[in-house]
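A single protein chain has been omitted from the complex, and every remaining protein chain is retained in its original position.
And then chain A:
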Amino acid sequence: MPHTVVTIGAGQAAAVAARTLRRRGHDGPIVLVGDEKYRPYQRPPLSKEYLSGEQEPEDGFLLDEQWCADHDIELRLGVRAARLDTTQQCVELEDGSRIPGDGILIATGSRARRLPGVEGDRIVYLRDLDDAARLRGYLQPGSRVVLVGAGFIGSEVASTARSAGADVTMLEQLDVPLEPVLGREMGEVCARLHRDHEVDLRTGEVVESVTETPDGVTVRTRRGTVVDGDVIVIGIGTVPNIEVAERSGIAVDDHGVLVDEYCRTNIDGVFAAGDITSHWHPLFGRRLRVEHFDNANKQSMAAAKNMLGRTTVFDDPHWFWSDQYDLSLQYAGHAERWDEVVVRGSVEALDFVAFYLDAGVVRAAFSVERGAEMYLAKELIAAQARADPAKLRDEDIDLAALVS
């Protein structure tokens, strides 16, 4: 059982771990070390409620000051960890100082992938509060927003920008947005949502150059398409922040810090949770790295419990949501390949759940406006259920009946 817990990172996973440790009876010191100057906050509102102005930063903060004071949680903000000294049991900061800790959680998260050399005032990679604050200023009626990438970040920004009355052009590399995750049919549904809301979505477009002037920004694609805008938001994926782990002798792969189903790294007493982890997933029989908010919560709760000796297998089916154009999009599970996509409900009416079956087993599900059924889809995925496609399609059969 550790005496002092130090988290390297002070984001979602770290904050939830701190809370869970206190909830589960850890009395010793807890220190969160984060490179952002802000207290831990939630990122999902940065592309939605905060970006639209419905919410302010304070609404998204995770551990309020009084609670931290009452529960002896120390926040070391605006400081970067250099490495973990596992022999000395301390975290070394870039400024040379050291924080002793015998229970460590690596929660360094991920950063936005950047196009080499593409930086500027009108160029936004949306990851943190400062990025969102900058972007917010550009979302006005009639302003021209150019988005690179039709993934979930780009899609949510498109939705928020359209609500603000901005004109939106979206450049997506693939022929069908999100095809690797959702497949062709469901990817086309996502494309349709944008077009239904007057987003100029151009697929099969790869950015060649981005040029900024005082008056605007111009994007040129390999095909020769030229798009002018007031701001460009580039959402082309993330890169895990593995540098601290690498420097500390903690095993990593290309995707992140390696952890087992108990959130343990290769070093005793060192755990990891959240975006940073390349975690062994017992349900899917492989390693996964996900960037879901829900994973940061659930995995860090599991890590905290394991840290306190309460053995907890982390095998959550994985779930995320995306609120776009007043529609609730949700996804659960993991499927790299599937034999069949079974639709329950109506794609045309944007009211359905699509199940991804691999050798008859439900591996993933994607829903629009069917959050209630998505909960049951998650249960099917967690149970590695074999389901009869005819029953999945039949709305007279309650999905709950298929779970048991």
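Quick notes
Just so we're on the same page, a residue touches a chain if its C-beta (ideal position, glycine included) is under 8 Å from a C-beta of that chain, and two chains touch if they have at least 3 such contacts; residues count from 1.
As a convention for this text, contacts and distances are computed from a predicted model.
One subunit of the complex is not drawn; among "Monosaccharide ABC transporter ATP-binding protein (CUT2 family)", "Ferrous iron transport protein B", "RNA polymerase sigma-70 factor (ECF subfamily)" or "Nitrite reductase (NADH) small subunit", its UniProt record names it "Nitrite reductase (NADH) small subunit".
If you put the hidden chain back, the residue from A:301, A:365 or A:392 that touches it is A:301.
Touching the chain that is not shown, out of A:262, A:338 or A:375: A:375 (per the contact rule at the top). Counting over the whole complex, chain A has residues 19, 23-24, 294, 297-298, 301, 319, 321, 328, 330, 370-376, 378-379, 400 touching the chain that is not drawn.
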